[in-house]
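Only one protein chain is missing; all other protein chains are in place.
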Amino acid sequence: MTRQTIIPFGPQHPVLPEPIQLKLVLEDKKVVGAIPSIGYIHRGLEKLAQQKDYIQSIFLIERICGICSFLHSMAYCQGIEEMMNVEVPPRANNLRIIWAEMHRIHSHLLWMGLLADSFGFESLFMEIWRCRETVLDIMEETAGGRVMLGVCTVGGVRRDIPPELIKKVLATCDELQAHFDHFIPSILNDYSVKQRTVGVGVLTKEVALERGVVGPVARASGVVMDHRVAKYGAYANFDVEPQIEQDGDCYARSKVRVRELYQSLDLVRQSVATLPEGEFNIPVKGNPDGEVISRVEQPRGEVLYYLRGNGSKFLDRMRVRTPTFANLPGLLAMIPGCELSDVPVIILSIDPCISCTER
Amino acid sequence: MITNIIPVTLDTLLSKVGEIFLQKYRLITISCTDLGEYIDVLYHFDKNYEITNLRLRLERGQEVPSISSIYFSAVIVENEIQDLFGVPVKGLVLDYGGKMMLAEASPKAPQANCPAAAPAE
Amino acid sequence: MPPAYCLMPIMFTFVRTLFRNLSRKPATRTYPFTQREPFANFRGHLTIDPAVCIYCGICAKRCPANALVVAKSPKSWTLDPYKCILCSYCVEACPKKCMTMRPEHQRKDA
Amino acid sequence: MSAFSKSPWVVHYNCNSCNGCDIELLACLTPMYDLERFGVLNVGNPKHADVLVVTGSVNHRNAPVLKNVYDQIPDPKVVVALGVCTSTGGIFAECYNVLGGIDKVIPVDVFVPGCPPRPEAMIDGFVKALGILEEKRGGKDTGSAEKPTITLFPPAVE
Amino acid sequence: MSSSPTFLQYFLTLVVVLVAPLIGGILNGFDRKITSRLQSRIGPPLLQPFYDVFKLLQKKPMVLNRIQIMYAYLHLAFMILTIVILALGQDLLMALFIHAFSTIALVIGGMSVRSPYSRIGGQRQIMQMLAYEPVLVFLVIGIYRVVGMQSGTGSFLASQAMSLGQPLLIPLPLMFVSFFIAILIKLHKSPFDVSTSHHMHQELVKGVTLEYSGPFLALIEITHFYETFLLFALIACFWGTNLLVGAVLAAVCFFGMLVVDNACARLTPVWMVRFMWTVPMAMCLCNMVWFYL
Partner (left out) sequence: MTPLLLSLLVVAPVVFGALAWFLPDGKARKGVVAFSAIFMIALGIFTATQGAFHYELGSWAGPASLLLEAAIMALVLGIAVKVRSWPIGIMVIFQLVVAVAEHVMAHEGAEHGVLFILDPLSTILMLTVSVVGSVIVYYAIGYMDVHAHHAPPTNAGNGRFFFILIGFLGMMNGLVLADNLRWLTIFWEATTLCSFLLIGHDGTEIARANAKRALLINTFGACGMSLASFTAATAAVGATGTLTGITTAHLIIPMAFLCLAAFTKSAQLPFQSWLLGAMVAPTPVSALLHSATMVKAGSYLVLRLAPAFAGERFMVVVAVVGAFTFAVTSALAVSQSNAKKVLAYSTIGNLGLIVACAGIGTPLAYTAALMILCFHAISKGLLFLCVGTIEQQIGSRDIEDMGGILFKLPMTTTITMIGQASMLIPPFGMLMSKWLAMEASIQHPVMLVLVVLGAALTVFFWCKWLGRIQTASFHSHYTMEKLPTAMLVSVVILAVGVVGSALAILPLFHHVFVPVAAGAFKLSPSTLAPLNDVIGFVVWPVVITIVVALALTLLTRRKITEAHVSMPFLCGENVKGTESYLFRGPMEQTTEAWAGTFYFLSIFDETRITQWSNLVAGLLLLTLLGVIKVL
């Protein structure tokens, strides 16, 4: 009786931080279908990485995505190191974890702000992003870049964190924790926020498994999966407890990430506490050869690098499967049945990063 | 280095994937490499942080069957392979027809190493 | 979902933060009116001492973004700041260490 | 400056950006940098905007979108290109699907270098754009922005 | 009762019509400034809303069709008319209807283009009306009851309140609260900013105002100034016996509105209607019951 509403949602849409299009089909006010159109950010980075030498590629790979740039370079370097049988000095491993977990904090804060914005809670967004600046400052001070750290390299890290800065890192952790305590209740308890997240965009455990979602999205649906448990790098020294929720809705995804914020703070502190003295990188010689798969837990979930060297300084194949890529099919399962006003919240609840999805 | 690689052929691919599916593996992704004389396709599956790979050797011009009816999540990556390597994928549940990642004006099959792989205009 | 009015007590959880913000000075850094001392390590922009440089071209070779062009004769060193991704790789690679990554960003009118 | 350039409303379009520039732009709007001090409002759509802020280079799919967004901004308008990708393609310039800087598609008034430019640099760019906006209102043809390279020669040895 | 207005009244009305947008604009300036401070920012200058309007007026007009334009003018014209009618001491309920038509004009203007976001925004705007209009009607009727008129002859609220000898707020506390909530909707504040909003990210982009740009958007902004003025003037009238107290009341409400706006997520349109038709409506009715008992 009523005609279907068909609207393009994106690529230029204020709630979408990045261009992607969903062709939304609505019946009355229910969304009945969403077909994604991607490719707005496809650059062809994998191919370019095969044309640059494997060290230059690090800088390229950081720019797969500006949000978890460090984790990309870390995953890549770990892969190359495995291929070249390089033993990374322990100090470098711990430093990597400090940066990686700070990156996770900044990424989760960024996401939380955007989520707040997607349901129109502007001041919460502002507050969270203000908090995020604290992390950016310390990253800038330790690594030399606010979002592009550029510190990871094959064989270790390019910079050490001197003792006085280490103190500052710890101080920042305390500052952050205090700040979190201020606004986290609003994300978790506020009535208006819960109205927008509880029961919205439900992904059941079965569907989550079937669609192969990863990271907080999977964990919020009750799937126990956190690659840090697999103890790569310095995670071998720490116990990481995956944060699991059962409900699979946007609220559960928030809860998972909120707990991960505290968990990351903890990991930063632990890794500072156990920071060994010594070298922070070792020179590498030769060229990579062979095939490796390197997996790292990014803020959005597991990233997979498949690297194939041929003994020259150019790789035969640099392949990356990023978390959002894996989460997209899950997203498509969440949307139908919701209302138009829930679409942004659902999209943001998977913390989409199209840049890495399309590379 | 990658250890557990199970070679499959075009004929055994689907049945093997089906088997793996029943063992509750999760599909991580599919990696495709154009090695010049042939195309190497690796299917990565995960269970409890352990990876199992299926390796498929694809001759030029061969069509690969889609596993998207078994693993829906393969849809995007298979479309991507179709776009970027010019490998036709048969039986996709949602077929973008080579226009998912690439626009009309983009270079065709840009990641294929052999120009012959690019579909004729 | 219980009806709205049952949950009134946990509404407005954010008010406390708002008043806290109101009672303090704004967090804003009033750039360009005041300028913060840059962190010493920040990779802001690239400079070179042309007198030390030997125009060997290693930096250009290493640059992942092709932002540098070094000519041997006549000797010149050209940086395209609109290509440079500020990675500092060239700085590390330079045999004469004649390049520096300055911690301030490049000013528009500079 | 008249009232005109005190109210630059912004629409942001992310072309091929790696997000680095995007999040720095967003950071500019947040309390630490607070672009709204200059009257900047992120209106999120071209129809209400005066300033088009672009991040990332253009590729074959987003080039028409960028053009469209640009066309839908009522005159007078300025374009601010943030980051090296937007200026030249940056590190991605050689990628097969990258066409290069956005000046291939639309005229650009201000380029802000950096990868990503830090918020202070972005603010500089905005301030410059405001001046251009004012000139454009006066009907002046401001031409398009330049991307000068820095070339140094060995000092003449005596 | 409502004899024809005197010359003085006409003159005062003219003054009000001229001054209203200035006050409304300043209020909006305060809105943005205080909001910024609540968010720990410095925020724009106080006169920013005027800069915005001046700028918009200087932009090149851009439309999708020509009918749109009519509705922008009607939106403004009827808003001014509402103020005129109130200032001339005419019937409140009729003023309310005319005010409603101002909003209807905006809705229809938004719906007269085929642009999907604008249309959906238009429909959400109607839902907003659906949500608050009954509350406003009850308020007006409550005022009638208090002021004790057999039929709805109206006169300027303040003078009514004065003739009553006690501020309207005393007999109408619950209605006042409902009215305050209705104001949140009227001014597109969270949690009710469903059809358009100042907040930057909205699923409907700019909703009903999306396809208005340049000078036509300026008209809508000016209307918004008028409306802000009108609503807070009405609030002040709740303490009409002493307009100074009334002004303080309005200021407190204004600040309260900003706090609520900044402390809530946007809720869904359906939630909004459901809420408005239960809680504030119930409050109105309770308040009303006092009179009938």
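Per-chain residue numbering starts at 1, and chain names A, B, C, D and E are given in the order in which the chains are listed.
Definition applied: contacts are C-beta pairs under 8 Å (C-beta built on N, C-alpha and C of every residue); 3 or more make two chains touch, one makes a residue touch a chain.
Remember, predicted model here, so these are calculated numbers, not experimental data.
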If I'm reading the header right, one chain is hidden. Which shown chains does it touch across the whole complex? A, B, D, E
From E:Ile126, E:Leu172, E:Leu231 or E:Ala250, the answer for touching the chain not displayed is E:Ile126
Of E:Ile85, E:Ala182 or E:Cys237, which residue touches the hidden chain? E:Ile85
Determine and list the subunit B residues touching the chain excluded from the picture. 96-97, 99-100, 103-104
Just the residue numbers, please: which parts of subunit E touch the chain that's not shown? 1-2, 4, 60-67, 69-70, 73-74, 76-78, 80-81, 84-85, 88, 90-91, 93-94, 97-98, 100-101, 104, 107-108, 110-120, 122-123, 126-127, 129-130, 133-134, 137-138, 141, 144-145, 150-153, 205, 210-211, 213, 270, 277, 285, 288-289, 292
Counting contacts across the full complex, list the positions on subunit A that touch the omitted chain. 1-13, 21, 23, 26, 28-30, 35-37
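What we mean here is this: only the chains that are shown with their structure count from here on.
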Between B-D and C-E, the pair joined by more C-beta contacts: C-E
Centroid from C-alpha atoms only, then distance subunit A to subunit E, rounded to Å. What do you get? 43
Between subunit E and subunit B, distance of the C-alpha-averaged centres to the nearest whole Å: 59
Centre distance in Å when subunit C and subunit D are each reduced to the mean of their C-alpha atoms: 17
In subunit A, what residues contact two or more other chains? 13-15, 39, 42, 44, 47, 59-60, 63, 121, 123-124, 126-127, 130, 133, 148, 190, 192, 195
Which subunit D residues sit where two or more other chains touch them? 30-32, 34, 37, 42-45, 59, 61, 90-91, 94, 96-97, 115, 118
For the subunit E and subunit C complex, residues of the former touching the latter: 34, 36-43, 259-260, 262-264, 271, 275, 278-279
Which residues of subunit B touch subunit D once you look at their complex with the stated criterion? 101-107, 110
Given the complex, residues on subunit A that touch subunit B span 35, 38-39, 42, 44, 46-47, 82-83, 209-212, 227, 229-230, 290-293, 295, 302, 304, 306, 308, 316-317, 319, 321, 325-326, 328-330, 358
